[in-house]
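A single protein chain has been omitted; all remaining protein chains appear in their positions.
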């Protein structure tokens, strides 16, 4: 019988409404001694990919136990509510089966078992069908902490049938790395889906192409090393390449954000541009 | 001697300033083992009605114990600071006597006893008169958890003399239900003060009149069932009728919000409009 003492909790509920507090209250009554740690409740509304990436970034640092994650634009439709066991029971992730949990599940080694949350004995009766965090997911997380067996919560489902996550991967074109902004953090740093080894051959200065513009990114070890006015490339605290400016927002500076494409290339390495004689004019958006 | 182990905490303090953390710290020192669950601290500043409705929506889900609520535009004036017992001691609500607590008190069966928080032995000495959450309400909540008797906190007051809450009720005019938006949630759904039975006779398509416009709302079971571009009427997770759009904000779409009037009627049921021959032109705001 597994017993967990921590629930890590992520949603797109925001904290203006009472949703988060109500789920905490429901958990408190089912499993009084469990600690609930809020990871974030400010995932952009309905943004399953952003929520999945946030969980994946957090995954290796979370306390073993239950991960309760709800970003659920299809609430109360045919999308399944699931609990996914990882590490042969080391932790369980609870949430909608819409790809939200998939990146984190991958990060920690993949699913070992999963169930659909169909057993009404472990749910709250709902006055309406739309608050699954309160009525289905929260209670499931709390009951798991109390030692209720995973298979008690509902019918087992094939882990290979779970909705996969969609994490963009880079591709190489003409020697350049075509990347994407995975995440714009609160400081305006732009995390790319780029491992430092992918740009090792480009040297300390890297050409950045985005939104019709070309800029030079300079590799630095820390954000504070980036001189004012320069665009830095820093390996961030997750081990990925990020675009950064010193004490200001690179996102505001470059006017790009999550989901935008960025091409990284060796300086002067682009055949087409090598033959031109006019200098590149940076077209700033109005 | 009642002992409580949970304080449910709601304010309009926001979380940018240290107010919420300081109240948590004060409680921690008076009653170290109590769990404090934050319901919301983003009630609009001084909006007693919004705070009261948030508490009322939460009430039935809160852990038994103390509810600490502070939305208090009249802080340090003649408005009383009170503790209101409900359920013959099952829980106690602590806050200003300005109507904030009243809807939640009603939801759980009404007040059984109440005191004004006048006993300085259970308050912090204040360098200024304006932070009642830290100096008066927070300590009162914590001492109640420690088993201090309600009547120790101050003089008993008549529960019938407590400030009532003001929850708008619908009225019927010419067969139409004149309603009001009680709450715009973070997803832009518009909760009305309308029980589903009130619009049962209108059928699946209901005329909505607001702000000089007329739209058709279509009843659906879930938010995700609402087709793109359509205005849905969904019974929300609190059992009330709400206006919703699929994966977008109905509030932004219709340009209405909390406190605005919405009239619900049977389609084609309005006598005045039946005689007109020109179609209704929707006047969009610029």
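The letters A and B name the chains in turn, as written, and every chain counts its residues from 1.
Here is the rule we go by: a residue touches a chain if its C-beta (ideal position, glycine included) is under 8 Å from a C-beta of that chain, and two chains touch if they have at least 3 such contacts.
Predicted, not measured: the structure shown is a model, and the values here were computed from it.
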item	value
Residue touching the undisplayed chain, where the options are A:151, A:224 or A:267	A:224
Of B:126, B:151 or B:267, the one touching the omitted chain in the full complex	B:126
Chain not shown: contacting residue from B:73, B:87, B:147 or B:204	B:73
Hidden partner interface residues of chain B, rising order	13-22, 24-26, 28-29, 32, 45-46, 73-77, 126-131, 134-135
Missing-chain contacts mapped onto chain A	5-6, 8, 10, 15, 35, 37-42, 54, 57-58, 61-63, 185-187, 221-225, 234-239, 247
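Assume only the chains that are shown with their structure count from here on.
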item	value
Separation of chain A from chain B, taking each centre as the mean of its C-alpha atoms, in whole Å	32
